[in-house]
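A single protein chain has been omitted; all remaining protein chains appear in their positions.
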Amino acid sequence: MDTRIITNKRDFSLKGFFLQWEWMLVLIFIGVNIMNMSLSEYYWDYNNLRDATMNFLDKAFIVLPMVFIIILGDIDISVASTVALSSVVMADLYNMGVPMPLAVVICLAVGTVCGFINGLLVVKYKELSAVIVTLATMIIYRGIAYILLEDQASGSFPDWFSFLGWGYVGSIPFILIVFAVFAILFAFLLHKTVFGRRVYAMGNNSTASFFSGIQVGKVKIIVFTLTGLMAGVTALFLTSRMGSTRPNVATGYELDVIAMVVLGGISTAGGKGRMIGAILAVFLIGFLRYGLGLVNVQAQVLLIIIGLLLIFAVAVPKLKWGKNKPRKLT
Amino acid sequence: MDDKGSTMAAALAGEPHANTPKPSFSASIAKFRELGLLVFIILLSVGVQLRNPSFLTWENINDMATNTAILSILAVGMMFVIITRGIDLSIGATLALSGMIAALTVGEFPGMNPILAILLGMGVGLVCGIVLGFLVAKIGILPIIATLGMMNVFRGLTYVAGGGKWVSAHQMPASFKDMATGSILGINNLIFIALIIYVIAYYFANHTRTGRQIYAVGSNPESAKISGINTDKILWLVYAIMGGLSGLAGVLWVAKFASAQGDTASGYELSVIAACVLGGVSIAGGSGKISGIILGSVLLGIMNNALPLINVSPFWQNGIQGAIILIAVLVNAIVKRGVDRNNLMRRKI
């Protein structure tokens, strides 16, 4: 028998370390900040930046579970509608006399149920892709929101509710603290736990995962349900921030969220990417928006920029890394 | 050889009577679907008519038909995209952008021939489609991601082109608006154009090599490559066709409603997808018929028109449309499973 050298120590390669997509994001992030600073003198101000984060963090809650969904190789475009439905149900119930704390719980429950339905349909009808299932539920969820509230706004929530979107703990926005907690939880779940490992395995090779005893359907349903729950969380903060709600709230959020995830280096082919990338992308896009908003760039131009960023983020790795070995981020 | 040959086929087919040709089960399902759709359309019309006699008036039918014309033109393009296992979410935005540019141009040059305006709109749409085709076919971006991204780019460009303002009726020359109301051979222009497109698309899909290659690519992409079909070209082509038709629809839309706005046809892609799915275009790719999507479009067109007439709040429309898409794809899936199970039962163990 020949001797075999198997080690379980990983080599550290400095080059490999710096060739990661996340460093690219850091560079772009710095670039965006420099650009913003040169565009407007009001940009680089602690209070302004702090308040800016309060404006874009609401949708960031969905980015966290969307990372899981895209790693699975699936997609969920119904999230914005889920936000709208949860928000509308909450406002409607509150105005019908349900106590606000209970309405908040129901808001989260509605989101969770929406996500669960998505997951159930995707798992039970494998021949339909997640694209078409969530496309249909996207219309249905928002449709129900319209049925409930028609084209009216609903609001006048109790004062404490506005704390969610507007409050500070010390000098730190409450929403930022909540996001940080969730971000750490989700990053831990993805990178350190059995569940996260299974998600990566399924994204790379669903069949082999199933053959290895992983309950792939269950994992998928959990991931979609989590996404629904976090859409409910987004609904809370968004509604608090706006003070009232309409059936058309959060329109286009699905694009923003998917753009952030993809820009964060999570491959749409599944199986690759890290939570930190998506979190960096949240702040990158957020600050970019804020900076351009300061110099009165129209919202519509921002739409173009976000769209192009999304295309750029998926196209660049295919062009640059396509010939060499794909970058390994798991 | 001949007599023995037939015994083999008999053994293979698992039937005692070798001479009776075996009808294809799934083919009969497809026929059943179209018949079912037709029956449903008739029942729905009768039902609505009983509730509200103004439904089947000439005016209302004309209105429905012109609306359906635009929807079905887009559904033709979407059918080809879905056959290749793709999807295009950007068509509402492409439609708006082409319509906006055409409207601005005719506003600037009121003497312009409406035909030129149509060509201009189609050109803009074609460029949008070519960009998408490039992203999907050449760079290999998932259709859902590419079209989601470009949807926003096109929508943003529409706002920018319009300077955030509407182009309203009085800014458009009469010749342009007349396009939607005029008629050729006694048929409304929009309907006439739609009919021409059905005929061309039918011929293209069923009687040209390229058309059949679209089906082949969707039915089995790996085989298509082995049999030497240029799959990239086919993908590029379907998105270009979709873009061109969106451009055409954009001009017609703007002429019909006599206004071009930044949010024209926002979300309309969903109706188009619904029409395709209802018409039996398989999301898994490879199958779809023009006759099916026409029926699908007509059904949707009637529903959109009829719901307000029978006092269903317009706010229900979204939800109903979503439910239709979901039910249609679920029924498709369940029927497919039934066919597969049936095929298994035929196997002798």
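Read from first to last, the chains carry the letters A and B; within each, the first residue is number 1.
Just so we're on the same page, contacts are C-beta pairs under 8 Å (C-beta built on N, C-alpha and C of every residue); 3 or more make two chains touch, one makes a residue touch a chain.
As a convention for this text, contacts and distances are computed from a predicted model.
The complex has one chain missing from view, so what does its UniProt entry call it, picking from "ATP synthase subunit a", "Glycerol 3-phosphate dehydrogenase (Quinone) subunit C", "Nitrogenase molybdenum-iron protein beta chain" or "Sugar ABC transporter ATP-binding protein"?
Going by UniProt, the chain not displayed is called "Sugar ABC transporter ATP-binding protein".
For the chain that's been dropped from view, list the shown partners it touches.
A, B
Write down which of A:M37, A:A208 or A:V295 is the residue touching the left-out chain.
A:A208
Out of B:P143, B:G218, B:G247 or B:G262, which touches the unshown chain?
Touching the chain that is not displayed is residue B:G218.
Which parts of chain B are in contact with the chain that was left out?
On the side of chain B, residues 1-2, 4-16, 18-19, 21-22, 24-27, 206-209, 212, 215-216, 218-220, 222-224, 226-229, 282, 285-287, 343-349 touch the unshown chain.
Over the whole complex, note the residues of chain A touching the chain we left out.
1-2, 4-11, 188, 192-195, 197-198, 201, 204-205, 207-215, 271-272, 326, 328, 330
One rule holds for everything that comes next: only the chains that are shown with their structure count from here on.
Considering only the defined contacts, which chain B positions touch chain A in the complex?
So the residues of chain B in touch with chain A come to 87, 135, 139-142, 144-146, 148-153, 155-157, 159-160, 164, 262, 270, 273, 277, 283-284, 313, 315-323, 325-326, 329-330, 333, 336.
Give the list of chain A residues in touch with chain B in this complex.
Touching chain B: residues 75, 77, 121, 125, 127-129, 131-133, 135-144, 146-147, 150-151, 247, 252, 254-255, 258-259, 262, 268, 298, 300-304, 306-308, 310-311, 314-315, 318-319 of chain A.
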